[in-house]
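Here's the structure we're looking at; comments come further down.
A protein chain is absent from this complex, but the other protein chains hold their places.
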Amino acid sequence: MTRIAPRSPTTHVTHRRSVLLTRVVLLVLAIVVVLPFVLPYYSMLVLSFMPRSSIMQPVLHLWPEPWIWENYRRIFFGEWVLSVSIFRAIANSFILAAGQTIPMLLLCSLLAFLFAKWDFPGRHLLFGLSLATMFIPYQATLVAFYLLVSRLGWLDSFLPLWIPWWVPGFAIFFLRQYIAASIPDELIDASLIDGAGILRQYWSVILPLIIPGLVVVGVLNFVNAWNDYIYSNLVFSDVQLYTSTLYLFSFQGSRIAVPEYGMTTAASILSSLPLIVIFLIFQRQIISGLTRGTIR
Amino acid sequence: MTRKLSRRHFLGTMLVGGGSALLAACLPAQQPTPTPTPGSGKLTGRLTFWGHPDHPLERIRDAFKNEYPDVQLDWVLTSDYYTKFQTVMAAGGEGAPDLFWLEASDVQLYGGKGLLLDVTDLIEPIKDQFVPAKLAEAYVPKTGRYYGIPGDVSVSGIYFRPDLLEPIGVTIKDDMTYDEFLDVLRRIAAAGKKAVLYPSGGGGVAAAYWSWFAAQYGGSGVATCDGRQITVDNEAGIAAARLLRDIVATGATLNTDFWTPEYWEALNSERLVLDFAAAWARGFWETNLDATQLGKWRVAPLPRAVSGGPRSGVWGGATLVATAKTQNPDLAKQFMKFAFASMPGCQAAADWGIIPSWIPFLEGPFLKTQFRLFGDQPAPRLWLDLSKELSTAYCRPAIYGPAVDILSTDLDPIVKGQVTPEEGMKAIADKLRGILPDFQ
Partner (left out) sequence: MLARPALRFRRASERELTRPSRLAMQRGLLVAILCPFIAIVSLFHLVPFLWSLYLSFHRWAGVGVPRWVGLENFAQIVKDATIRAAFLNSALFILVLVPVLTALSLACAMLLNQALLPMRGVLRVLIFLPYLTPAIIAAVIFSILFNERFGHVNGMLQLIGIPPIDWLKTPTGARAVVALTGIWQVLGYTTLITLGGLQTLPQDLYEAAAIDGANAWQRFWSITLPLLSPTLAVVSVIVLLFVLNLFLPYFLFPATSGYGPERSTVTVSVVQYVYAFANRRYGEAAAVGCAVGFVGFLLALLQIRIWRLSRGWMA
């Protein structure tokens, strides 16, 4: 029985000390890096508790002076321009983002599976087409988009904000890489031997294994859908359907400038809270999804 | 905390998402608009309007609702309503609102193409009741018809602080020439104060000033009123550019844009003691200035550019129109008449801060209004006189929109002395001539 000589007490302590030092140094470094990211949020928070007249004062606002709850109160109870509560707007944002993201995940993962593991005529063309759509700028297509949507009778509904966005190029691209990188062909072989067709393979084999990848694409898409402004503005005229971004933009005041900084910041903090919560919940999956999905 | 996302959980989320999607999609269908019954004393029907939040039309809507409680008025207020409107109109006009607060140049553009409701039968009998310059904005020479009711008269003048100007020996007279005004500016600059604006690059400020000056010099602005010829480089246009350059050369201008925090701060700290401003800007001033400022300001006409010429120019000022595809043309006309050709409507508009173009109101209740900003000065009288002076030769045809964009960048080289006014305006004119065919 070999006996490993115990470390002498001094080296043990020095080792612990150097670890502690490294931790402190890293923490300081990280805080220095992260601080610029957080400071704007801090200033937003400060401004959201101040009245407009004080915000416009040319002094550095490091703490709300005076502190008012008015901005939040009015937003909660819909006592501003739009006379709907912000919660209604946030609910609409949820509906928009969920209705866009969830079908997208199913459809894109299925398509990605096909592109990654199956051969069929036009495979390269369709994949390239999908990629190319990422590069179409939206401004020039807005008029045609509106024309289509109004002819289809989809105005003032969520449909034009769902259906056209169910097959985004980035999702198909990312998921295809993910499947190619993390699902060995042997698994597909085995299921083929078992007599499984495409759908069975997808449902039983692929889907459970790509959940982290789906989380990544899902959360990113959810965030983008949530923050959409251009298309929501075009489609919705009914105030009851306004999403939180439209709600936020209503604080712009008269076209010629009476910016309500306090209420704008308060509303934007409130409307980004759900996104923050979602990100917190799915944080681990996102990282692991990004881990396994790298391009080889 | 590691959350393993099971397939069941995933399925559950999908169901919830799908369920809520289904729910949201089952929205109530748009109610068919009941036909209004004209002349029966009781108005019913539904009108939609798109505008920005805190819009003058909100007050008018409330006043209208008071008189006719059975009419449904759906006002959609959003920040980017103009893009939305433009996109809808570019796609043919399906889904456009019944009413809209339209820029003068777009009245010419859309009216000329039949996208607006012809309201000649409404305007013709009462056309003498409106300020002539504004009436012209609702009239499209190409078709010879009226397409809206004149809205805000949007005159402009000089806002100044006599209590701060007197100590430096400056008095603003009601009838000055621009030469005298340049002198005033130099005195103000010498005293270390600021007067009027000129942001770096010129921007919208330069374009606005140029437009006023061009009108004051007797020009028609960027193009002739029928929109067929570019006039930005005629004598009036060149003179206007020269005047702009001379104003900036006095060194009195403040380098900031309209209604930025720096602007209000300069006013509140009494650094900016004089500015060109439109009549409707008063509302913004009263909101954004300190309470101590109220009552200390006075308003005066713009200096004259030519003897006998107008002492004011228009800035902004839209026209209330109805779109051609509206389902309720008669109700729309009723609303338009109420809004800007009746006492309660005009009063509501004036309460917001714009000045309606309806003379009976201007010569009536309007004259009794007191503006807190201007203390005891009878400002309404001045605005009324100035609106009658407005040049009818000046127009804002369809090409005015893109012209402003070009002016806001291309006047700067003239101001900086890099090109002469003649050369600079000619360059601008050439650019405009290139795109003119699309704006006929």
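As written, the chains take the letters A and B, and residue 1 is the first residue of each chain.
Going forward, contacts are C-beta pairs under 8 Å (C-beta built on N, C-alpha and C of every residue); 3 or more make two chains touch, one makes a residue touch a chain.
Source: prediction; values computed, not measured.
Novice: Using the touch definition from the top, which of B:110, B:130, B:212 or B:394 touches the missing chain?
Specialist: The missing chain is touched by B:110.
Novice: Touching the absent chain in the whole complex: find that residue among B:74, B:183, B:226 or B:257.
Specialist: B:257
Novice: For review purposes, identify every residue of subunit B that touches the missing chain, sorted by number.
Specialist: 82-83, 86-87, 89-90, 109-110, 113, 115, 199-201, 203-204, 255, 257-258, 260-262, 265, 398, 401-402, 405, 408-410, 412, 435, 437-439
Novice: Touching the absent chain: which residues on subunit A qualify?
Specialist: For subunit A, the residues touching the absent chain are 19, 22-23, 26-27, 29-30, 33-34, 36-41, 43-44, 47, 57-61, 107, 110-111, 114, 117-121, 126, 129-130, 132-137, 139-145, 148, 163-164, 166-167, 185, 188-189, 192-193, 197-199, 223, 227, 229, 245, 248-249, 259, 261, 264-265, 268, 272, 275-276, 279-280, 283, 286-296.
Heads up, the rule we're going with is that only the chains that are shown with their structure count from here on.
Novice: Find the geometric centre of each of subunit A and subunit B from their Cα atoms only, then give the gap between the two centres in Å, rounded to an integer.
Specialist: Computed from C-alpha means, the inter-chain centre distance equals 39 Å.
Novice: Which bits of subunit B are touching subunit A when the two form their complex?
Specialist: 1-3, 5, 7, 10, 13-14, 16-18, 20-21, 24-25, 27, 30, 48, 50, 52-55, 76-80, 82-84, 87-88, 90-92, 94-95, 97, 258-259, 261, 264-265, 284, 287-288, 316
Novice: What part of subunit A is in contact with subunit B in the complex they form?
Specialist: Touch list, subunit A to subunit B: 56, 58, 81-82, 92, 94-95, 98-99, 101-103, 106, 142-143, 146-147, 150-151, 155-159, 162, 207-208, 211, 214-215, 229, 233-234, 237-239, 241-242, 246, 249-258, 281-282, 284-285.
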